[in-house]
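The next block holds one structure in the form of structure tokens; read it before the comments.
One protein chain omitted, others in place.
In order of appearance the chains are A and B, and numbering begins at 1 in each one.
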Amino acid sequence: MNPVNYLYLAALLFTIGAAGVLIRRNAIVVFMCVELMLNACNLALVAFSRMHGNLDGQIIAFFTMVVAAAEVVVGLAIIVSLFRSRHSASVDDASLMKL
Amino acid sequence: MENLIALLVAAPLLGAAVLLCGGRRLDRAGHWLGTLLAAASFVIGAVLFFDMLGRGAEERELHQHLFSWVPVEGFQADIAFQLDQLSMTFVLLITGVGTLIHVYSIGYMEHDERRRRFFGYLNLFLSAMLLLVLADNYLLLYFGWEGVGLASYLLIGFWQHKPSAATAAKKAFLVNRVGDMGLSIAIMLMFTTFGTFTFGPVLAATGETSEGMLTAIGLMLLLAACGKSAQVPLQSWLGDAMEGPTPVSALIHAATMVTAGVYLITRSGAIFNAAPDAQLAVVVVGAVTLLFGAIVGCAKDDIKKALAGSTMSQIGYMILAAGLGPIGYAFAIMHLVTHGFFKAGLFLGAGSVMHGMNDEVDMRKYGGLRKYMPVTFVTFGLGYLAIIGFPGLSGFWSKDKIIEAAFAKGGTEGWILGAVTLLGAGITAYYMTRVMIMTFFGEKRWQPAPDPDKAPSAEPGVEVHPGEMPHPHESPRSMTIPMILLAFGSVFAGGLFSLNSAFVNWLKPVTEFEHGHPPISAGAVTASTVVVLLIGVGIAYAQYGRRPVPVVAPRGSLLTRAARRDLLQDDFNHIVLVRGGEHLTRSLVYMDHTLVDGVVNGTAASVGGLSGRLRRLQNGFARSYAVSMFGGTAVLIAATLLMRGV
């Protein structure tokens, strides 16, 4: 098996995650899909790291994880406060910016 | 000595500033201050004059450089003065006659509560005019030129509570703007052609410039002169300008405003000499205006308007003379000076008559005034004799020379011009005799004063009781003394100037001079002038002296009716300019509505419609935006791949 398959898998997961972001309305699920996309990227980075024979890809994947953790913390806090004020976690309900 | 030149301008300017900014505290002494400063300017002028006489003919030109106005690389505008014989003549005329008019106004405006302001404007007028004639470059001249326009606007509209005065002021200002446009274009042309607008270099460089450019400059200068000097086709403001107080009319007509055009053409003589086409245009304008003004003067019953027509005609003489070139410049200026004397005297006399007749201006309601106003009668009469060119008086000397010079132009042109000037002299004699007879001779045709409610008194402050018959009386001394002094000028100035050709020799270094040689002898010209003059007087006497003058004007011939309406000048302007302008504007508005607005509105509507459709994309759902973003990313990737693939 060629390790390039990992990249195909990453592309597939990323696409699934993106579709999920577009389709789901529950903000938490949307968030999970974003995480899925990030993970797909990480997988690609790790595979690239293997391909090039150095550890920079893994370092970047590591930073991605850290940033993702920070993002999840803030994002979930936003969802919680949104839920508190609207009693709903649907992203469609937060559509005040329409004309 | 040259340091005094700026004081000439500064003295009245100071007066204007103090009087206009000083407020009511100066109400009691303001007119004295104004008169004093005008007189001071005259004294300085006289000192400079005698100083100038003391020097040789070629050393008489003085320059004073005050400061650099706009010092830019390649564009040097200076506040600098040039005092030569031509300017000197004007300075003496402006300050001298101006001062007399100031003195006269003390009495004339005595009851006007805004007298201080009036004197402020008069001083401003003098200072602007002095700046005009003393400037050593066209730009500063333009400054003075606009100052004169402003001051005339303020003075003509001095009784601004009268709608007619306000309208007349606006009209004068607007018509003058047309001329000013010509001057500013001329100055721009000069700058592009010569790189400077100082008189010396510009006039010296005319030899090396193409005739076409000089013609263009000359025509633009002529347009400017037409505006300021009320020449056809920009003459229409002069008659309405009579709405101002009479001293203003005297000032405008005799000393300041209308002479500016003659000054401009004479000063720019070198340009016109090198551009025969422009010179021809000047002559034509002068000749047409000469007859135009004279015919208008014949028909007017309003004494001031008749005099206004006369002014137009006399300025026409000057412009014509100036258009004749070196054979005419000196005579143009000479006529200007003598005209300054007798026209100022005539206007002041007219003012005096109105003063005594409850501000009645209709000559048909005068009559027989010589017994009641002897001083006015004598001074007015001397002015009258001077203007019709009665042999020996001022007007004779100057006008006769102009007629001679017109004949001396040579060829058919010379004959035509000579005939026109002769005819003009005859008509002048006719209408001035008419004014004289209707005002001072014949039986009394006085009317009771009109009801002020129906026809507001022309000049406020004069107490007029409705229904009261006028009590003609001689005017106070402050009004008669200037008239007497001016009468002296009217009688003797021309003779003095002609003694040994003194005036011509005086101006010769500035304006050049060559003797014209008329095809018929000078004596014959003089004789025919006198004959024409006598014919004019005779006809007028036959029409107005022998028969009673009707109080209500008869219908008159077609020409008379046209002349009463200023030969339809306003109708012409209305039809050609106003209506034409309206039609042009309407069509432009139509174009604007259909074409421009169509394009603009169409664009706006299509953008609006497109936006209305586009805004549906803006539905507020984050997921929709995410789809767009995602789709956009996909497109970018596709584009990248395609580019890489190629």
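Simple rule for what comes next: a residue touches a chain if its C-beta (ideal position, glycine included) is under 8 Å from a C-beta of that chain, and two chains touch if they have at least 3 such contacts.
Everything below uses one rule, namely that contacts and distances are computed from a predicted model.
Peer 1: Just by its UniProt name, which of "Sarcosine oxidase delta subunit", "NADH-quinone oxidoreductase subunit J", "Glutamyl-tRNA(Gln) amidotransferase subunit A" or "Branched-chain amino acid ABC transporter permease" is the chain not shown in this complex?
Peer 2: "NADH-quinone oxidoreductase subunit J"
Peer 1: In terms of residues, what is the contact footprint of the unshown chain on chain A?
Peer 2: 1-9, 11-20, 22-26, 28-29, 31-33, 35-36, 39, 42-43, 46-47, 49-56, 58-59, 61-63, 65-74, 76-81, 83, 87, 89, 92
Peer 1: Under the stated touch rule, tell me which residues of chain B contact the chain that is not displayed.
Peer 2: Considering the whole complex, chain B reaches the absent chain at 619, 621, 623-624, 627, 630-631, 633-634, 637-638, 641, 644-645.
FYI, only the chains that are shown with their structure count from here on.
Peer 1: Can you check how far apart chain A and chain B are, centre to centre, with Cα atoms defining each centre and the answer in Å?
Peer 2: Each chain reduced to its C-alpha mean, chain A and chain B end up 87 Å apart.
Peer 1: What does chain B use to touch chain A in their complex?
Peer 2: 615, 618-623, 626-627, 630
Peer 1: Which residues of chain A touch chain B in the complex?
Peer 2: Checking each residue of chain A against chain B gives 18, 21-23, 25, 91-92, 94-99.
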